[in-house]
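A protein chain is absent from this complex, but the other protein chains hold their places.
Naming follows writing order (A and B), and every chain is counted from residue 1.
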Amino acid sequence: MTTSVLLEIQDLVTSYGKIEALKGVSLTVEEGSITCLLGPNGAGKTTLMMSTAGILEPRRGSIRFAGQDIAGKAPHTIVAAGVALVPENRLVFPRMSVIENMQAGAYQRNDTAEIASDIERMFTRFPRLRERSAQEAGTLSGGEQQMLAVARALMSRPKLLLMDEPSLGLAPLIVAEIFSIITELNKDGATIFLVEQNAHMALKVASHFYLMEQGRVTFSGDPGSLAEDEVIKRAYLGSARP
Amino acid sequence: MLADLLQNTLDGLAQGATYALLALGFTLIFGVLRRANLSYGAAIMFGAYCATWASLRFQSGLLVLALVTIAGAVLAGAYVERLCFAPHNARGLRPGNAAIASMVASFALWMQFEEIVTLWMPQHLYAFPALYEGAALDIGTLTLGGPLTLRVESLITLACATAICAALWLILYRTRFGLAVRAVIDEPGAAGLSGINVSWVLIRVFALASAIGGLAGYLVVATHGQVTPMLGMWSTLKGMLAMMIGGLGSLPGAIVGGLVLGLVEAHTQWFLGPQSRDLVSYLLLFVLLAVHPAGLWPRSKPVET
Partner (left out) sequence: MQCIRPVCGRAASPWKRKGRILDAYLIGVLTNVGLFSFLALSGYLLLIAGELSFGQQAFFGIGAYAAGAATAMYGAPLWLAIILAMALGAAAAFLIGLPTLRLRGLYFAMATLAAAEMIRILFELLHFQRVVDGELVGPDGTQGFRGIRWIFEAGFGPQDYLCLVWALLAVVLLALLKIERSRLGVTLRMVGEDPGLSSQLGIDVVRFRLGVAAAAGSLAALGGALFAHHNTYVEPRNFDIMLGVHGLAYALIGGLGTAFGPLLGVLLDIGLLESSRVLSGYRMIVFGGLVALLLVFRPRGLLNEALVHRLTGGKR
């Protein structure tokens, strides 16, 4: 059974001024997979997500999504291509209601009836949001905001869902909920590219993972190809180098 | 005494309505861009001069002049947006530096507009067709025992301002475009991620703000029956004053700030004269900024500049 490559990043270089945060990153995400990106703080994982979503403009290299080159394009163009990012820190629209947040996520769509039924579907998948549908998003708890951010991203019906640290700052119970949602979404056909600090949870759901350190990919494999404690050690601390 | 108080309140509200419109324009631009546009008043002045030229050349009617003012302001605003704001939206520029560069660039264009206008129409003062030729309404003699005049121009100004605020509310809360605008104001980082074309929104918000300013400018010059190059400085100062008094970044604050400024000015001028009037307005802003910078009707989330 051949699976196609949905996202292909090659030799990506992104800098902040003179500092190169990504020093030539190459990786692929296969369609239908949950691909995980692990690594210590400062490795460049968020920079990679932001470069893929169009918030940052890479200096060199390519990002191909479903055959199209999307490197350097504006964020809304990339959403139109079928990629949606759930950003680090959620970034919900705090003074807009839960429903309006989801409507914003569907901004590029014109099919009003379908949008409404999608919102219904989101409330079914995230029941806690239904209770708060008219509330301002800024008043929601961390876990609820995370669910809202995911719902908002899903509203554009993306082919690839990018998630940057979805478990950040959340209680373990909520984290477990988030990860079960991730699994569910994947079962329903979504391809997910996930950055996580919580290597343990991430490895439970991932079909493939990469390790990033200091702006480069240092390891690529399936869960199980490296002993879990070795992975966790390298994810949090980086590889021991003399 | 009561009649004076009421008279000043009425006049103050009418003047305040103009200030509110100016402040709304500033706030819209600040809301989506997080930067102040120092050319806002200058674009309005440009529009007013376009209308003045049209009135001299074609003896155009009120409505045409209003539309010309608005069109001129929008055109000038687009020029400012492209040259001073769009280039500094670039991802990667530190927001503080972008803000300063945009502000100083917009000031430079203000200088341009002033010179263009004085070269084009060299007289210091031009007459402008009045909004209403006729006596003011006396609504007080029967009810209060003393004259209480309501100028028809004030009535028109208040009506226009109310209509614009209502229209703005409808746009922001009942249209898809409005949703996008509020998203950009609320969390600019996430707006693009939701598929909103942020530059597209910025251009249109700028045009909307310029149009509102243009109408405010028209109401001012038509009420006073004259136009001078000082209109640029005046609109910029009053607009920014009202915006800050109401609360930076808050649209309801802009309205409140404008009305409060108008009322404070009208009452101060009555008791202390025109120079003290400005002194008190600035003192009000200074004290407010020193003790409660969020303003009289702040946003729920304070704005970082």
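Rule of thumb we're sticking to: a contact is a pair of C-beta atoms (placed from the backbone, for glycine too) under 8 Å apart; a residue touches a chain by one contact, two chains touch by 3 or more.
Quick caveat, the model's predicted, so the values are computed rather than measured.
In the full assembly, the chain not pictured is in contact with B, by the touch criterion defined above. Here one chain is not drawn; of B:V32, B:M45, B:A105 or B:V198, the residue touching it is B:A105. Of the candidate positions B:F58, B:W169, B:W200 or B:Y282, contact with the hidden chain is made by B:Y282. Here the missing chain is touched by one residue of B:L10, B:M240 or B:A254, and it is B:M240.
The missing chain lies against chain B, touching residues 30, 36, 38, 83-84, 87-88, 93, 96-101, 103-112, 114-116, 119, 233, 237, 240-241, 244, 248, 275, 278-279, 282-283, 285-286, 289-291, 293, 304-305.
The rule we apply is simple: only the chains that are shown with their structure count from here on.
Chain A and chain B have Cα centroids lying 42 Å from one another. Those residues of chain B lying in contact with chain A across their complex are 91-92, 176, 179-180, 182-183, 186-187, 189-199, 299-301.
On the side of chain A, the complex with chain B involves touching residues 16-17, 53-57, 74-76, 79-80, 84-85, 87, 91-96, 100, 103-108, 136, 138, 152-153, 156.
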